[in-house]
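One chain of protein is taken out of this complex; the other chains stay put.
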Amino acid sequence: MSQKQKQPSTREMKQRLKRAEPYVWMLPSILLMCAMIVVPIITVFRLSMSEISRANRVKGFNGLENFKDVIASPTFWNTLRNTLIWTVAVVGFSTLIGFVLAMVLNQNFRGRKVVRALVIFPWATSLIIQAVIWKYIINADYGALNVLLSKLGLIDHFVNWTATAGAFFAWECWVGIFVTVPFVTFCVLSGLQSIDTTYYEAAAVDGASFWRKLFNITLPLVRPSLTVSTVLNIIYVFNSFPIIWTISKGDPADKTHTLVTYLYKLSFTLGKSGQAAAVSVIGFIILAVCAGIYMMISLRGEEAD
Amino acid sequence: MDRRKPWQTVLLYLFVFVVCIVILYPYIVMFSTAAKTDAEMYSANPTIFPIEWQWSNFIDAWKAAPVFKYFLNSIIVAGGATLVAILCGIPAAYAMARMRFKGKGFFLGAVIMSQMFSPVVLLVGIYNVMTTMHLTNSLLGLVLLNAAFNQAFAIWLLRGTFLSISSEMEQAAKIDGCGTVQALLRVLLPVSAPGIVTALIFVFINAWNEYTIALSLISDDLLKPITVGINVFYGYNFIQWQYLFATSLFATIPVIILFLCIEKHLVAGLTAGGVKG
Partner (left out) sequence: MKKSLALLLALAMVLALAACSNTTTPSGGGSATPAPQTAAPQGGGEKVTLNVIISQYGNYTQDWWPTFEKDFEDTYSNIDLNVEIVSWNDLYTVVSTRISTNQAPDILNIDTFADYVADDLLVPAEEYTSAELKAKLIPSFWTANELDGTVWALPILASCRALFCNMDLLNEAGITAPPKTWDEVDAACKAVLDTFNGSIVPWGLDISGDEGQAAFAYYTWNNGGGFVDADGNWALNSAENVEAMNYIKSLIDNGYCNANPYTDTRYPLQDAFNAGSQAMMIGACNMMSADSEVNYVVADLPTQTGTPVAMGVCDRLMVFDSSVTASKNADEAARLDAVSKFFDFFYDTNRYSEYMVYEGFLPVTTDSSELLAKSADQFSVGGTGAPGDNEYFANFSSILLSCDFYPSSRAEWIDVKQGVIDAEQRICQGEDAQTVLDALQAQIAG
């Protein structure tokens, strides 16, 4: 990579120092993450193989018992399916909407600055607050959405927006999308702005259509930005807790849980911390496999550079 | 860019208009609800905007709980976490961008892996660690935790930024007699400013919005950050929507102002970081 400077005297020592240097640079970061993240992770793995009493006291090693209990529960499988839907729907739609929005914001139009500032709002507001406000908006008996629609004359009876578990979950996905779009938009916008306009000028001379420009110039060039936002979003959305917990707590009948809310309920409402730890380990494994695949692809790509 | 046809312009403005309405809607609801009276909130003849604007709610919210203190705590936690995350992240990202060493791939992988557990999942483990370190019920504990949970993003983004900058200038500086540290400080960091600003913002927002850890670690009311503090208005027994929304608006404003100040850098920084992400 870089041309190393060579200085005389005790070469051996210098060489050794040189080899240790990168680790010294990373030491603060490593220490911080080990203490705050790695140690807790080890604890969770240990708890997942422990018998834990309802009052949350560790009673001893019990092998894979917790995992067996988790897998035997139909709620777990339903939750796993929900988690998949949740992650794919939220990340997918946010990426799509965010991409379109970024394309629009990259145009020149009056008020562009204002709109760009507005797009930041959902990102800058705490998730808890967003979840609470949306819960209030969609409430069927006195919620703001029903009031608005009936005042506008669009409905004459209040609509029960969350009549079924599926409807509930769809609204939760919507809130997830609402808060995730800004991040995607800004990632894509940064990608768009780094594209050299001469590409488009050349394409215009060739008389290329909008779609051809989109697929041949725009998409390939913003791909790195899209990748960053997608990978991060998958992790964040998969692990997202406040939206679902605030809006439905996994109810009705545990049909709107994702893994994180489910394990929270297992641990703190049902007093089954061992099973909760097992669920978090399962979630970790799922993400780790995805990450492993991504790392293999991206690191290989980097070496090829 | 090519010129737009009239119908495209109309479509563009229509789209932008819809987007604005959708984004603003929750905030309008928040604002108008915050100014309603209790009776009007649940009235049989509900209103969009209050018939009688009860502005005193905004002031009462501050009196009902130490909102200002919550606010200050949030600033300390988010600011502190940002500082620590960046200060630890810069050298690590530098090493990973500019140096060759054994285990680099492993470390990069580990950084990503560390993000795969959300704090909620690790709650018991975190509480254990913090108890051993006597950091429960302390803002410093929150600062360190938030810094740690945002390390991965900071390192990733900064590394991308550093990679996108040619190392030639640093080489030149070193030949001129600068040490590695000086080369980093004087040459690389000023050029990477946009990327650093972006990382700062991300960490700040994440720390500002963190809820679960603070909830279980902080027991002293005067040490609560605002996300946990507003729970006073959102208990199981009662919901004081007005105060809740009034305080939420207060909590949102500084972040939005921060964003507006920094927006230009944000986009530029993501460009730099994204290219090599």
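Note that the chains are named A and B in the order they appear, and that numbering of residues resets to 1 at the start of each chain.
Basically, a residue touches a chain if its C-beta (ideal position, glycine included) is under 8 Å from a C-beta of that chain, and two chains touch if they have at least 3 such contacts.
Small disclaimer: the values here were computed from a predicted structure and weren't measured.
K.L.:
I'm checking contacts with the chain that's been left out. Which of B:Val16, B:Ile112 or B:Leu139 qualifies?
P.N.:
B:Leu139
K.L.:
Touch as defined at the start, partner being the missing chain; which of A:Leu31, A:Ala204, A:Leu219 or A:Met296 qualifies?
P.N.:
A:Leu31
K.L.:
Touch as defined at the start, partner being the missing chain; which of B:Ser32, B:Gln171 or B:Asn231 qualifies?
P.N.:
B:Asn231
K.L.:
So that we can see where the missing chain sits, which residues of subunit A does it touch?
P.N.:
Against the missing chain, subunit A presents residues 28-29, 31-32, 35, 52-58, 139-142, 157-158, 160, 162-165, 168, 247-249, 251-255, 267-271, 273.
K.L.:
Applying the definition given at the start, please give the residues of subunit B touching the unseen chain.
P.N.:
Against the left-out chain, subunit B lists 38-45, 64-65, 83-84, 86-88, 90-91, 123-124, 127-128, 131, 133-141, 143-144, 185, 189-190, 193, 196-197, 215-216, 219-221, 231-232, 234-240.
The definition used in the following text is that only the chains that are shown with their structure count from here on.
K.L.:
Which of the residues in subunit B end up touching subunit A in this complex?
P.N.:
Against subunit A, subunit B makes touches at 1-2, 4, 9, 12-13, 15-16, 19-20, 22-27, 29-30, 33, 41-43, 46-48, 84, 87-89, 91-92, 94-96, 98-101, 104-105, 107-109, 111-118, 120-126, 128-129, 133, 144-145, 147-149, 151-153, 155, 160, 167, 171, 174-175, 180, 205, 208-209, 211-212, 226-227, 230, 234, 241, 244-245, 248, 251-252, 255-256, 258-260, 263, 266-271, 273-277.
K.L.:
Which positions of subunit A touch subunit B when the two form their complex?
P.N.:
1-3, 5, 19, 21-23, 25-26, 28-30, 32-33, 35-44, 47, 56, 101, 104, 107-109, 111, 115-130, 132-134, 136-137, 142, 144, 146-148, 151, 178, 186-187, 189-191, 193-194, 197, 200, 204, 224-225, 227-228, 232, 235, 239-242, 260, 263-264, 267, 273, 277, 280, 283-284, 287-288, 291-292, 295, 299, 302
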